[in-house]
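Beneath this line is the structure, given in structure tokens, with notes to follow.
All protein chains but one are shown at their positions in the complex.
After this line comes subunit A, so read on.
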Amino acid sequence: MSGLLHTTLSGLNSDSYCEISQYRDQHFRGSRQLQEKSLKISSTLYVGNLSFYTTEEQIQELFSKCGDVKRIVMGLDKIKKTPCGFCFVEYYTRADAEHAMRFINGTRLDDRIIRTDWDAGFKEGRQYGRGKTGGQVRDEYRTDYDVGRGGFGKIIQMQKANHQPAIY
């Protein structure tokens, strides 16, 4: 019975916070296999549900608790070129990014619960929101009022604008 020390217990190997989610970037250039592989070795995280006012400095401070941050790319409204509530955080090592998935994901930044997810790697163009009005898609459709993300969702805003009573 050699190598007893190599045996582990699968229950103790659980690392559910580091699992890859169901989301796949539909604009990813490359095969599905390449995307899966990139996600498995990536040290870049997508960070969502940020306030529009959250700064690079705040993100640096928080994510530095998990290791040296290589780069932060702020997500921008495609038209206005202002922050639209997401960013990419790239670490030098995957191990550091894993710590962020375990200990920063689901905690607060700027009083908001933020969400981190594995990203296949930043490519130019991915810093822009993909919603029709320039921000993120989720901000097109959401129905709640979120003061940190421009108030109501875009579609609701437009509906409200259309229903403005004419001033006589």
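Rule of thumb we're sticking to: contacts are C-beta pairs under 8 Å (C-beta built on N, C-alpha and C of every residue); 3 or more make two chains touch, one makes a residue touch a chain; residues count from 1.
Convention: contacts and distances are computed from a predicted model.
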Name per UniProt, for the chain absent here [options: "DELLA protein", "Nuclear cap-binding protein subunit 1", "Sorting nexin 2A" or "MADS-box domain-containing protein"]: "Nuclear cap-binding protein subunit 1"
Among A:Ser21, A:Gln60, A:Thr82 or A:Gln159, the residue in touch with the chain that has been omitted: A:Gln60
Absent-chain contact - pick from A:Thr7, A:Gln26 or A:Asn162: A:Thr7
Residues of subunit A (touch criterion as defined above) contacting the omitted chain: 1, 4-5, 7-12, 14-18, 31-33, 35-36, 55-58, 60-62, 65-66, 68, 72-74, 99, 102-104, 107-111
